[in-house]
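Below: one structure, written as structure tokens.
All protein chains of the complex are present and in place, except for one that has been dropped.
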Amino acid sequence: MASIRILLDKCVGCSLCVKACPFGAIHMSEGKAVIDMGKCTLCGSCVAACRFSAIELEKSAGPKKDLSAYKDVWVFCEQKKGVVQSISYELLGEGRKLADKLGVKLCAVLLGEGLDAVAESLGERGADKVYYVGHPALKAYQDDPYSEVLSRLVEEYKPEVLLCGATTIGRSLISRVAIKADAGLTADCTALDIDPKERLLLQTRPAFGGNIMATITAPNHRPQMATVRHKVMKEAPVEKGRKAEVVKKDYPAEAYASRTKLLEMVEELGATVNLSEADIIVAGGRGMGGKEGFALLEDLAKVLGGAVGASRSAVDADWISYAHQVGQTGKTVVPKIYFACGISGQIQHLIGMQSSKIIVAVNKDPEAPIFKVATYGIVGDVNEVVPAITREFKRVLNK
Amino acid sequence: MDYFLNEQQIMVRDLARRIAREKIAPVAAQYDESEEFAWPIMKVLAESDLFGIYIPEQYGGLGGGILDMCVVTEELSRACGAIALGYASSALGALPIMISGSEEQKKKYLPEIASGRKLAAFCLTEAGAGSDATAIQTTARKEGDSSSPGGGKYILNGTKQWITNAGEAEIYTVIAMTDKKKGVRGASAFIVEKGTKGMEFGKKEKKMGIRASATREVIFTDCEVPAANLISREGMGFIAALKTLDTSRPGVAAQAVGMAQGAFDHALNYARTRVQFGQPVTGFQAVQHMIADMGTQIEAARALTYAVARMVDSGAKSISRESAMAKLFASDMAMKVTTDAVQLMGGYGYMRDYPVEKFMRDAKITQIYEGTNQIQRNVIAANLIKESLQKD
Partner (left out) sequence: MNIIVCIKQVPNTTDVKIDPATNTLVRDGVESVINPFDAYAIEEAVRLKEKLGGKVTAVTMGPPQAEKALRDAIALGCDEGVLVSDRKFAGSDTWATSYTLSAAIEKIGDYGVIVCGKQASDGDTAQVGPGISAHLDIPQVTYVRKIRGINEKTAVVERMTEEGFDVVETPLPCLFTVVKEINTPRMPSIKGMMRAKSAKISKWTAADIDAEPAALGLDGSPTRVVKIFTPEPRKGGEIISGSAGDVAKELAELLKGEVV
């Protein structure tokens, strides 16, 4: 069983570990750190924080499995209505780097119906091999047939790495496959790398709403699975004419059985708010004052070709619908430009947008926390500044 | 300050505080603008069992007392006195039934009020009868007697003015004259349900403050009310009214304390961050003294209010003087503190973009309704003089 202990001879009582522990499991007693085993979750934050190597986290070694049979980097290519989603190209782009570091093939996995041509095209995005399973039951995503087919592919061909998009489909699918394959799965990775000596996939992701970063591995289980969010990695470039080896697989009928039935697929106008996709977001908070304030933001968004976002305060006050909410209890967005208008910049909101490339803050309060993270800060009245920016961009963009 | 609330009171206070912070504060300004009745908030309060905290358990309540009601009213008022009034006024409407009603009337009406499914309202004031409540002109003429079907009925005629929750509430306790010749002993109390033929509501009044509270006339035109809806006996109307008001006055005081606290918190927060002459204005003694006075006055009013509420809950026979004192002190305090809160915030305090001017507009009514502070002073003086006589 795993355990953790304080090496008392090394502990100097600096209490950095106390502050680092997200679960409040450490306190100081007579100048030394004491871990409350009832609260400790063995997360290891304290080990990282200790400057004196005074905390030892011991994991029982366990029998080392023979994992040599597992080879190749796989990317699950999500398709909707026969169109490959751009997240898949981003994963292929990243997958190429990983495959090269490991010296193995990059393989795309495609499930659907009548997608032979699509399967071929994946070669142009860097895939060396494409595993394609075509069947009517796979036309649109359903949990049972997709997880069954993917699990069978994994079991038969034994990839060492399997990447999947952190989309609604991706997350539902890959979590089930990870259980069936008895594999480790890390969600929402922001960085992936290889430790060539151990052939380990180093999976880095944020935790505690982005306040810490953790690097995770699955040393003793294969495949090593990870999901990555949209727009975090770069798309694989198109190499026209590049060919991949397409392996068409077919499975017995029971593999395609589905307990659930897909009755209808509905597209909603409101969903085109798709904040997660937007390159430019114009967001408003309590400082916008009301629905009229948001009309100003919509004008700016229109001119810039962006989407409108909102802080929780604005949504709670009913000035705009929840679909536009950005933040800890809303959406996480990574646009090129994020305008934060009348938003104070509380951590719950920052969590949802701090990875934006450029943040422009407009707020009448010079002490607002948003200015600490904004690339460009403007202290002023949103009702004057926002229309002025709209007019100026209209002029500059000749609209 | 620790008021040694019991476990249920602490639970109730924390829940009310959470509702105030999460549900009421974000929408207070909006309701003030639109003057709409905050039904969604009433629904949240109902689902949390808060409407019944002072109603006995056998009628679906939580069996707490007036102190519990004051604690809730104060917490809600810290976010918005107008929305809190929808809640507190329902208690005012329910009290005549709780204090003087028959077992059947309590069984019939209190559970509905305790669950928050129906709101209540109290109808006493008329155009010609404000401070002089005994000058009411609304009549209730008896028709039939105990041998008639249903024991007979009363026909109500008259107009009640400035009734809080009128039009929104479903249960109304109405004071009307059954025998003009008997003067003070000629009034009776009735329960009238919304939708009774002959009962109508006037337009919603436009007020200086507590705009989200619904204030309307209640107009009775040959309105027939079953005899079973007479509370207690004929002639007990003003006694029922006085007992009701004595019991509910700590609630008005609590509303005033809550509003003063809410305004004070905003102003203090602002003063800490407002920098002038190179320092936060809380560094100046002039401001510090204002803060000290405001804080002390709020605490004193709260302490008096809670002490009186405890007295009411203990079943004390005579509570008029103390109840009047709590209301008088708290409401005068609230007017002063909310005015000072605006002052502390300077220009920003005057702007409608900031919440404090609303607290000042809202606080004024507490000096006027449920007996003006001039009447309260009369009552207090009369009681003090009487007590002094008795001591000799």
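We just call them A and B in the order they show up, numbering each chain from 1.
Just so it is clear, a residue touches a chain if its C-beta (ideal position, glycine included) is under 8 Å from a C-beta of that chain, and two chains touch if they have at least 3 such contacts.
Bear in mind that the values here come from a model prediction, so they are computed numbers and not experimental data.
Chemist: Please identify which of the visible chains the hidden chain touches across the whole complex.
Modeler: Its contacts among the visible chains are A, B.
Chemist: For a quick check of understanding: of A:Arg5, A:Lys39 or A:Lys291, which residue touches the chain that isn't displayed?
Modeler: A:Lys39
Chemist: Any idea which of A:Val161, A:Ala183, A:Ala255 or A:Leu297 touches the chain not displayed?
Modeler: Here the residue in touch with the unshown chain is A:Ala183.
Chemist: Which positions on subunit A touch the chain that was left off?
Modeler: 1-2, 16, 19-24, 37-45, 47-49, 59-60, 62, 80, 140, 143-144, 147, 167-169, 171-172, 175-176, 178-180, 182-188, 202-203, 206-221, 259-268, 271-272, 274, 276, 280, 304-305, 322, 328-329, 336-337, 346-348, 351, 354, 357-358, 360, 371-381, 384-385, 387-389, 391-393, 395-397
Chemist: Touching residues of subunit B against the unshown chain: what are they?
Modeler: 8, 11-12, 15, 18-19, 22-23, 44, 47-50, 53, 62
Here, only the chains that are shown with their structure count from here on.
Chemist: Where the centres are mean C-alpha positions, what is the separation of subunit A from subunit B, in Å?
Modeler: 53
Chemist: Note which residues of subunit B are touching subunit A in the complex, please.
Modeler: 26-27, 30, 273, 353
Chemist: Any idea which subunit A residues touch subunit B in the complex?
Modeler: 289-290, 313, 316-318, 367
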